[in-house]
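All protein chains of the complex are present and in place, except for one that has been dropped.
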Amino acid sequence: MTVLLNIDAVTKRFGAVMAVDRLSLDIYENEFFALLGASGSGKTTLLRMLAGFEMPEEGAIRLDGADVARVPPNKRPVNLMFQSYALFPHMTVEGNIAYGLEMERLGRGEIAARVGEIMEKTQLSALAKRKPDQLSGGQKQRVALARALVKRPRLLLLDEPLGALDKKLRAAMQLELKRLQHEVGITFIVVTHDQEEALVMADRIAILKDGRLVQVGSPHEVYEAPASRYAADFIGVTNFVEDGGRVLAIRPERIALFPEAADRKVEGRVVARAYHGLDLMLHVATAMSAQPLIVRVTAAGADRRPVAEGDMVTIGWNDADVRIFTD
Amino acid sequence: MVRLGRAALLLAVLGFLYVPIGVLVALSFNESGLATVWTGFSVRWYGALLANADILAAALNTLVVGLISTLVATVLGTALALGIEARARKGRAVEALIFAPMIIPDIVLAIALLSFFSILKVPMGLHTIILAHVVFNLAFVSAVVRARLKTFDWSVTEASGDLGADGFTTFRRVTLPLILPAVIAGALLAFTLSVDEFIIAFFTAGAGRSSTTLPMQIFAMIRFGVTPEINALAALVMAVSVTAVTLAQRLNRGVIAP
Partner (left out) sequence: MLSQSLRARLLMAPALLWLTAFMVVPCLLILALGFFRRGIYGGVDYTFTFENFRLLADPLYLGIFLHSARVAGTATLIAVVVGYAAAYAIAGAPRRWQGMLLFLAVLPFWSNYLIRTYAWIVLLNREGLITQGLRMLGYEGEPPSMLYTEGAVIVGLVYNYLPFVILACYAPLSRLNPELAEASRDLGAGAFTTFRRVVLPQTLAGVAAGAVFVFVLSIGNFITPALLGGGKFQMVGNLVYAQFLTANDWPFGAALSMVLIAIMMVLLMAQAWGTAKGMGERNG
């Protein structure tokens, strides 16, 4: 795997706010990379530095080995898909997509061919003559994507690309984005605050907090082996149990209800049930922790042995499924 | 009941505003030229205007002053608006400086400029009127353009840069087309202001008759009383203002009324 982008101890402040704090990260060729973090963690700022809209105060940004930190946005082989899409309201869909190629002074024929091709790929051909205000949210999103992709950048940055879409459309577009990325063979860095989205789409995930990296790894790694209590809490649902100076973390799906064999067993009372369709979350108050433990029971399991609020239950888990943090 | 009262009040106020102007326009088409008797519809008084060399010369002067001062003010005012809105911090001194031309009584600016030009021994004429008119015209243009920029989504200019455009190309292909309705509306208002402006022109025109503008000509004529030519001239000048202002409002809703 070759390194495409090397972010080397980059720092950016806004007044007293450390938006990005000595952050270092390598992104590989053809990777689908997700930057995940709560609102205000510095995701947009990092992306804007990669695109050239903000200049880092310290550190280097190397693209194919050359430092581009001071190269203006219009001279970088990097494109950004804006959080607000930033479509040109006075141009048609076609005009928006062709704009970037016109800036490269390509011939008319080539521009038309490439615009046609990308509109085909993103299912926009029928909308070519429309203006942005005649498009739905999902269509606008595709135009913004096509406009950036058609430039065939070395690196495509996407700032919350699906943030403005409703839940169903998002799920479909997550797979669609992944398919497109495969097809065009361009490296993607996607910013999101939605952990599920990151897990579904990305080859690798970086978790950001206060402008610093918390953890970088594959979706499986960050979910199953969170590096810190913050990471465990941020991705998925985790039960935390104070144990002396340590904190035990265990996922709800790793706790069994009425286990036959388990390393640890506890008695508790069901204080709440939350039904999610596919599964049922039981909140079980035990003597182990102040917070009730959350236990995930599949719909099938719940049907086999129904439990009601107020019932006393036995729950248990294996030591191998527990992560221990000392922070 | 309340609604009826409101309608009646509005009708009365609009009547008060429009009847005097309407009467003037109607009289300009009266064959006899008198207010006393209506002898039939005629455009002869408009014809008489065309034969009046003084009026034609004044109209030409007004056109020159209006066009040049509007052009200069539109460029300067638009650049000013773009500069102010691009800055994160707004300077209070700058705000005051831009607001001042709109609130200083015309007579004060007029005598200030007269004193200024005389003390500097600048010969006065159409060019000094133009210099003066740019002052309030640019304030109006920048106000109109700034109002547009307040709702401007700057991310589109960043997107343009991201797609490979330099600063000038971004301005030409993205920023300007998007603010153009406001720029033109501002220019139309500036032109109207300049064409109608009397006091400052009167003080900064210098002594010669060669720099008489239309409002100065009208002022001179009015002092001799009511004549059918003034009625026709007034109706024409009104028509120019009303057209320009209506156009401005259509291009950029909210520029003079919501």
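When the chains are written out, they are named A and B in that same order, and each has its own residue count from 1.
Basically, contacts are C-beta pairs under 8 Å (C-beta built on N, C-alpha and C of every residue); 3 or more make two chains touch, one makes a residue touch a chain.
These numbers were taken from a predicted model, which means no experiment stands behind them.
Note that the absent chain touches B when the full complex is taken as a whole.
Of the candidate positions B:I98, B:L126, B:V156 or B:V183, contact with the hidden chain is made by B:I98.
Within the complete assembly, B:I256 is the residue of B:V43, B:L176 or B:I256 that touches the hidden chain. Within the complete assembly, residues 2, 6-7, 9-10, 13-14, 16-18, 20-21, 23-24, 27, 35-36, 76-77, 79-80, 82-84, 86-87, 94, 97-98, 100-101, 103-105, 107-109, 111-116, 119, 131-132, 134-135, 138-139, 142, 167, 189, 192, 195-196, 198-199, 203, 215, 218-219, 222-223, 225-226, 230-231, 234, 237-238, 241-242, 245-246, 249, 253, 256-258 of chain B touch the chain that is not shown.
Convention: only the chains that are shown with their structure count from here on.
Chain A meets chain B in the complex at residues 51-53, 72-75, 79-80, 82, 84, 86-90, 99-100, 103-104, 147-148, 151. Per the touch definition, chain B reaches chain A in the complex via residues 153, 155-156, 158-166, 169, 173-174, 177-178.
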